[in-house]
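Take a look at the following structure, please.
Every protein chain except one is present and positioned as in the full complex.
Every chain is named by a letter (A and B) in the order it is written, and numbering of its residues begins at 1.
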Amino acid sequence: MSKPVIKESSMDLQKEMLARHFEKLAVSEENGDKCAYTFVPGNLAELLHCFDLLPVLPEINALQSAMRNKSADYIAAAEKEGHSEDVCTYVKCDLGMAKNGNIGPTGTRLPKPSVLLLSYTGCFTFMKWFEILKQEYDCPIVMLHVPYQADGKPTAEMRRYIVKQLQEKVIPVLEEVSGKKFDIDRLRQLMASSARSEDNFVKVMESAKQTPSPIDGYFGGVYYISPIFTAFRGTPEAETYYEALLAEVNDRAARKLGPLTPEGPMKEEKYRIVVEGPPNWTHFRELWKMFSDEGAVAVASTYTRVGGVYDFGFRHDPDNPLESLADYCLGCYTNLNLPTRTDMISKYVEEYQADGFLINSVKSCNSFSAGQLLILREVEQRTGVPGGFFESDLVDPRYFSAANIKNRLESYFQMIEQKRNAVSAL
Amino acid sequence: MDCCTGIDLGSTTTKAVVMDMDGRLLGKGITNSRSNYDIACAVAKSEALINARFALFTHELDELGLEDEVKNRFIKDLQRNFRLEQHLIQQRCLEEEFTHVLSDPRYDEERDLLTSNVSNVLQGMLEEIPLLFAPGIPARSDFFRDIATGGYMKRAQGRKCSGGDFDQLMSLFDKSIIRVENREIDLSFSNNIMPALERVYSEDEELWAKHKDPLRDRVLKVAGIEINELNTVGTGYGRSKLPFRKDQIRSEILCHGLGAHWMFPNTTTVLDIGGQDTKAIQIDNQGIVTSFQMNDRCAAGCGRYLGYIADEMNLGLHELGPLAQTSKRKVKISSTCTVFAGAELRDRMTLGDKREDILAGLHRAMMLRAMSLLARSGGIAEEFTFTGGVAKNVASVAALKHLVKENYGERTINISPDSIYTGAIGAAIFAARSITALDEVAA
Partner (left out) sequence: MAETKADMIDLAEEIVRDLELGTVSKWKEKTGGKAVGCMPVWSPRELLHAAGILPVGIVGGGDGIEIIKGDAYFQSYICQIPRSTIEMGLNGNLSPLDGMIFPSICDVIRNLSGMWKMLFPKTPAWYLDMPQSFDEIGVDFFTHELKRLFGEFCRVSGQNPDNDSINRSIAIYNENRSLIEELYQKRRERPWCFPVSEGYLLIRAGYQIDVKEHNKMLRSYIDLAAASDCKAIDNARVVVLGSFCEQPPLNLIRTIEKSGCYVVEDDFTLGARLIKGEISTTGDAIENLARAFIEQSREAAFIYRESEKGGELVEKVKKCNAEGVVCCAPSFCDPALLDQPMMVAAIEKASIPYTSFKYAENTGQFQVIREQAGTFADSIKLWS
């Protein structure tokens, strides 16, 4: 039996929100509620709420399965069906889960999709994923293709392309599936609510600029992004959550307390680290402990920007609802080109006064991983801060070698320490 | 005298060095790693201390004014006989462990037959031991396990005709030798040097007659020197299992960097290829690590890979390099994956490629991977040091030199005969430095 997890009170709030959501999903078929399967990066939560469609996020289900030690079996089931061992394990975990009764993270059955909303931002695998799901489910599918920010900025053409797809394809399909007429004023209201939550969310994430940082912006950050990246953006529950969270974080900051880890409050902040790459979900706590045991705090991370980059000013804009949805999709982290990602990480290293930056290179996710070694080199050169590199996977426990990762992390932290001592000896 | 020790607990061998407080290397010791890490460390350290005392003893002898030839012969003979003494002690332990293992009720029925077979074998081994350590016989291995395994196997195979079951005899041996290896045995200098000295004298009464007493005095003097271990630092793959406090443990990256700097002060880049992993390390002019890269989670291109190849080709590990060097036309190998190594090799062999040509290709493929890792860590700016077990392989070294020249131009490449001790040396320096730092704080 593992040790009890130490929690913040906002965690309970979040847990309740999630429980209610999955409860609604479990009884949706009896209640006649419709649901939409869709993805986190570039999700159109406000639009779905407009039509009272309940979002189901397959990658969240996959990572939850991993945290509950179910992913190995699910992946094996999918590989047995002919899915390659080389490809994304989120996909295989999700397919395996569907083949095993489609039981969600809270133990209740997930409904079949009323519609597959493929808003595909920053990752080609999403497209293939829903093509595969479409073979499984007899339901409408609608795609929103979001162009890549190849030259580092969104263009008017890109925006127009997305808005037209929303107007001419996505919205009509959602209207048909839900039986409800599109109400742009309702969308505006939802987006105004999103923007309020986003303001507080940014304040929470930027609290890590203080020393000591009151939050962990990677492992802890995963919990902070959850409502805003998933089913709750645009809802009053999300607003309440982020108000409570911000109050909690401000309180910790005022008392000069470090982040709360599952093992208890973090003692001394020895290393401030920026992290690039998604977390590993099968050994989430173990990896976090490898950081916190060494006194390492993740002050910023790119993973907490996959469902939207808010810290450079973007907010959902009720005055230009569709255009702002387009900008939101275009701006998600993995839709940014490599030079932009390098700039962003360098900026985080500087603004968050980091001692180093670490890359968790994840086998499943080429969108993140291809090119990370160049990012490593560039950020090192630009910031003069040492970079570190370790490898794991999203939800495949076979790719987590605890001894290997621990070895690298310890070596890395000791290297920072040694450099520090050398500088102070001068 | 005051000293510090450094211990590198690797996946195959455990290394220890003793260093004085001025950073001079006094002694080094190596043993095979085993399930009990404490004992592996203790054995390596005891070996290093013995080695240190022999070094001190050599120094002492200089003062006696003996002819070089006589002096060198004496040291050689003494060391050889010391090893013999150590070996005999371990052989006795082995006998005891056999008795213990055989006392298990599961052998009730065959105990008599087994005991008689085992004692026959052990007797044969015992008789052979002095021959193994006779003057002029080159040492086969430093490790008791290796020598004992060879002697036992040879004789156990011979017992087949007398009705003993070879597999059963070997299984008894495996059980017993593990017990020996994980047992604390006093193999120290002070407790074994006097019987060794007597053996030296008795080997050539005439030669040593006139030096007997002064030599004995010096031996006693060195045995009596108190060696004060002020601090010890551990490193290596098994370092989390080391019997030390957290502040006495350093990552092997840091230790390899510092150790390489100690051996070759102008080094800026270190490549270490061990059994399980490959590391490319960049260091500054103080030996401080500025960046490092390690191989992927698979062991492709590491020492272990050569092990598989050797097994597959039915060759000894040390034979691979020299054989590869005889190649006239190396075969292009694309994969250094340990999983596919066997299949690829058999495929090549059926195609009619020569062993040496395949091996030459394999060594190059392995070094290509190392080159990529080096490039990842920042390339080779200036002087370059190659360490780890694979640095002993001539074909690997040749391939590496060629590739370094091709990709970076002329670079000084250092390979120390003591390269296997690089990590332990770095650890010992860390140990000494933290003592000095404490002293400074106290002052």
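To be clear about the criterion, a residue touches a chain if its C-beta (ideal position, glycine included) is under 8 Å from a C-beta of that chain, and two chains touch if they have at least 3 such contacts.
Treat the numbers as computed from the prediction; the structure is a model and nothing was measured.
Q: List the neighbours, among the chains on screen, of the chain that has been left out.
A: Result: the unshown chain touches A, B.
Q: Could you tell me which of A:26, A:48 or A:91 touches the chain that is not displayed?
A: Missing-chain contact among the listed residues: A:91.
Q: Which residue, A:193, A:213, A:261 or A:369, contacts the hidden chain when the whole complex is considered?
A: A:369
Q: Can you work out which residue in B:21, B:170, B:375 or B:394 touches the chain that's missing from view?
A: Of the candidates B:21, B:170, B:375 or B:394, B:375 is in touch with the missing chain.
Q: Which residues does subunit A use to touch the chain missing from this display?
A: 81-84, 86-88, 91, 120, 123-125, 127-129, 131-132, 134-135, 141, 143, 145, 147-148, 150-151, 157, 160-161, 164-165, 168-169, 337-342, 361, 363, 366-367, 369-374, 378, 391
Q: On subunit B, where is the contact patch with the chain that was removed from view?
A: Listed in rising order, the touching residues are 296, 298, 300, 332-335, 343-344, 347, 350-351, 368-369, 371-373, 375-376, 403, 407.
Quick note on the criterion: only the chains that are shown with their structure count from here on.
Q: Taking the mean of the C-alpha atoms as each chain's centre, how many Å separate subunit A from subunit B?
A: Going by mean C-alpha positions, subunit A sits 48 Å from subunit B.
Q: Give every residue of subunit B touching subunit A within the complex, in rising order.
A: The touching residues are 237, 240, 250-254, 284, 286, 288-294, 296-297, 376, 378.
Q: Within their complex, state which residues of subunit A touch subunit B.
A: Counting only subunit A, the residues touching subunit B are 373, 377, 380, 386-387, 389, 391, 399, 401, 403-404, 406-408, 410-411, 414-415, 418-419, 422.
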